[in-house]
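Only one protein chain is missing from this complex, and each of the others stays in its spot.
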Amino acid sequence: MARPPQPILAVNFKAYHPYSFGERALRLARAAEKVAKETGITVIVAPPFTEITRIAENVEIPVFAQHVDPVEPGARTGYIPLEAVKEAGASGTIINHSEHRLRASDIAWLVEKARSLGLQTLVCADTPVVAAAVAVMAPDMIAVEPPELIGTGIPVSKAKPEIVTDTVKLVEKHNPHVTVLTGAGISSGEDVAAAIRLGTSGVLVASAIVKSENPYSKMVEMAAQALKAWEKYR
Amino acid sequence: MARPPQPILAVNFKAYHPYSFGERALRLARAAEKVAKETGITVIVAPPFTEITRIAENVEIPVFAQHVDPVEPGARTGYIPLEAVKEAGASGTIINHSEHRLRASDIAWLVEKARSLGLQTLVCADTPVVAAAVAVMAPDMIAVEPPELIGTGIPVSKAKPEIVTDTVKLVEKHNPHVTVLTGAGISSGEDVAAAIRLGTSGVLVASAIVKSENPYSKMVEMAAQALKAWEKYR
Amino acid sequence: MARPPQPILAVNFKAYHPYSFGERALRLARAAEKVAKETGITVIVAPPFTEITRIAENVEIPVFAQHVDPVEPGARTGYIPLEAVKEAGASGTIINHSEHRLRASDIAWLVEKARSLGLQTLVCADTPVVAAAVAVMAPDMIAVEPPELIGTGIPVSKAKPEIVTDTVKLVEKHNPHVTVLTGAGISSGEDVAAAIRLGTSGVLVASAIVKSENPYSKMVEMAAQALKAWEKYR
Partner (left out) sequence: MARPPQPILAVNFKAYHPYSFGERALRLARAAEKVAKETGITVIVAPPFTEITRIAENVEIPVFAQHVDPVEPGARTGYIPLEAVKEAGASGTIINHSEHRLRASDIAWLVEKARSLGLQTLVCADTPVVAAAVAVMAPDMIAVEPPELIGTGIPVSKAKPEIVTDTVKLVEKHNPHVTVLTGAGISSGEDVAAAIRLGTSGVLVASAIVKSENPYSKMVEMAAQALKAWEKYR
């Protein structure tokens, strides 16, 4: 499995109101940038479509879309093709989040087209088998997230560590160039450390940061534990 | 049927590349604002989600979303609830465009919730019967657009004028408070005049303006004909 | 509102396993036919697609599909157009059940096409406004079913009687030719009586009959109460 030079903290803003929108969204992105600069880990922010432009203008860390529609640009009212998020300043996109699943053919199409446009892809998968299938499509990153744990605060690394280790093994077998992240239920630095200990390169996290009273300290805590585990286990 | 104080020109940017995005999208919105100020007609611009923030910050005419997802805010990765477009500065939204149809229950839910949030709604319908059904849900505006004419340059007012007049009649019967627009195939000032002559209050138009070499003059032409017809037929 | 000559008991088999399939499905349909013959009320059975043929060959009461896909026949792998359920022996179809919502345009298209094929339509709606919108499309029957009550055993007639009475009023206003049924949470003869007392012509019911230990007696109980209420309130 491909290990990036430093651990990854991908922050999915989802569509929490008021947290994920407007001035708050911008503040959250700036806090993420600060953590990235101070700790050296990679922090990716994934705001809603409507917030990408402003955030991308204001921070220098990678900004990802949460989703893209599997369509070419054109007469596609209300759809957001890859070109739209690129124009908005995004450098990549989440694809196939458990709250926004896509058809197998569309994932393959989007991953390939994103590559040709210079956009990175982080594809979500609910099981090791789906993660391995997606690995064949060669995205940059895969996050394994059992849907039944998303938003629960119960980390997959604790509830079902074998899902993480099986994913790492299967992805390694089918496409060793893909970076694997752990998602679902990540809420503390300890969970991030466990994700890295189990063989993945970081986490995809949402409410624990976005709805936190102090997102900055939460991210600092996660980054610190990520770096410690990174030293020890990679 | 409710007649607004002046004719309406609603410009759907769709997702044409590069026309509907970035600097070009902003220029188009500014040209629309100029036309609104110079002629006194109402010009609504409907850019893609990713362009709403910047356009809403820069123009004073109504900015509509092209679509909203029928979801509450929350753990809804990649979806755009009404709250998101409101936070982005939109004052309304298109709903149920022929390229993005919604379930009947969702249209009703969105129209009612938009009202409670102070957002206007422009609901598309493909036939007089669907327009009348939607009128029962009490949106601000309905645009009748036979899908087979969208993007053809053949105006419904010419190809199937009875679709427009039947819509006006049926909407009037089921909910006289709704404003009716004509969509589909509008490409000239003449088409706009026909739309008003047939009893509607304006048009919903896309490629003829968005992909025009000179969107400003195209809008000026449409506005001029709209005003002439408005004097004569309202 | 159109009142049929006798009250209606529409039985949605859903996809309960093993209740809704095979030999059991056929027995259930035969029990329904027996109740219809013995009591004189109209009993409609709506089995899964895969059971329509056999049931339609074996009973003489109306057999409805639970759903139809809004497509023309042709290269439509895995879809079931209206022609398919007609060929299978169905005399009508449920449309837009809360578990299988359809787009507004598709409901209108299906209702009209079903009429031209001689198939009856029973369209579900979650609110009085949606019911009224659907009434404009002129189906034969509308069942109002607040989704939050479906399968709860709490009848809408008890929990939210105003939803039923508002539906009756609004449908009457927009299209008096449509028959209205009450759905959601119907589990006893008393609930059926309440449905008729509130102004509707019968009920759409599922689990209370399909998963009953003795579907025949449950239907007899409902039919008896329906007839009593019918005498009193229609």
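As written, the chain order gives the labels A, B and C, with residue 1 at the start of each chain.
Keep in mind that, in the parts below, a contact is a pair of C-beta atoms (placed from the backbone, for glycine too) under 8 Å apart; a residue touches a chain by one contact, two chains touch by 3 or more.
From a predicted model like this one, the values you see are computed outputs, not experimental measurements.
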item	value
Contact set of the excluded chain (shown chains only)	A, C
Residue among C:Ile8, C:Ala36 or C:Ala65 touching the omitted chain	C:Ala65
Options A:Thr127, A:Thr152, A:Thr165 or A:Ser212, residue touching the unrepresented chain	A:Thr127
Residue of C:Ala2, C:Ala15 or C:Ala138 in touch with the missing chain, whole complex considered	C:Ala15
Footprint left on subunit C by the chain that the document does not show	12, 14-18, 20-22, 48-54, 65-67, 71, 73-81, 83-85, 87-88, 94, 97-100, 150-151, 206-207
Residues from subunit A at the interface with the omitted partner, ascending	96, 101-108, 112, 125-127, 129-130, 132-134, 136-137, 170, 174
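Going forward, only the chains that are shown with their structure count from here on.
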item	value
Given subunit B and subunit C, the chains that contact each of them	none
Chain copies touching (subunit A, subunit B) - same or different residues, decided at half shared	same
Centre distance in Å when subunit A and subunit B are each reduced to the mean of their C-alpha atoms	35
Computed distance of Cα centres, subunit C from subunit A, in Å	45
Contacts with 2+ other chains: residues of subunit A	none
